[in-house]
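Every protein chain of the complex appears in place save one, which is left out.
Right, chain A next:
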Amino acid sequence: MYHKRGLWAIKAKNGGTFPKHEKKAAEAAPAEKPPKFYPADDVKKPLVNKRKARPTKLRASITPGTVLIILAGRFKGKRVVFLKQLTSGLLLVTGPFKINGVPLRRVNQSYVIATSTKVDISGVNVEKFDDKYFGKKVEKKKKKGEGEFFEAEKEEKNTLPQDKKDDQKTVDAALIASIEAVPDLKSYLGARFSLKAGMKPHELVF
């Protein structure tokens, strides 16, 4: 065992003896007073949980600029450009809106197929978008009334605020320029994906 663990080599390297480090001087333990109250029943403390919440691990095939196929929801089948992953783990995605009607939107990684087609995304600034941008707007509480109250509510909810429309335009402007540089890519993004006869999903290469 001595030879197997190479203890002879450690000894030789250290000049004949095993390397030692000095023990720390023992600190005087602070004097503890006995507690003045013992609870009647033993209450169990919850266990320590040191896990941190992290955004979902992004598949290696999904990089900024990848064309994704959305599989569920209102935009199912649409081919869409991936911009970045938000801190909640959802993917920030845009149509671009002019090409296929998909706005700046969040999408879950599980409901997406990543294709190997990439779009050049260097001219796009996506710093300002985060989960709060997409959250529901909190409305101030109004006093309960009837008649006028209901009509007023309906008018406010339907339109998108102008600054969101402008954000969409700025993001899309740079994207559309790089999309039009590749032939057929614009019509590709405008078309929906569907399985045709003879297509076997487990054999398809995306």
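The rule is simple: a residue touches a chain if its C-beta (ideal position, glycine included) is under 8 Å from a C-beta of that chain, and two chains touch if they have at least 3 such contacts; residues count from 1.
The rule is simple: contacts and distances are computed from a predicted model.
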Per UniProt record, name of the chain withheld from view ["Translation initiation factor eIF2B subunit alpha", "GTP cyclohydrolase 1", "Ribosomal protein L14" or "GPI-anchor transamidase"]: "Ribosomal protein L14"
Among A:Thr17, A:Asn49, A:Ser110 or A:Ser187, residue touching the chain not depicted: A:Ser187
Absent chain, residues of chain A that touch it: 67, 69, 79, 115-117, 184-185, 187-188, 191, 193, 203-206
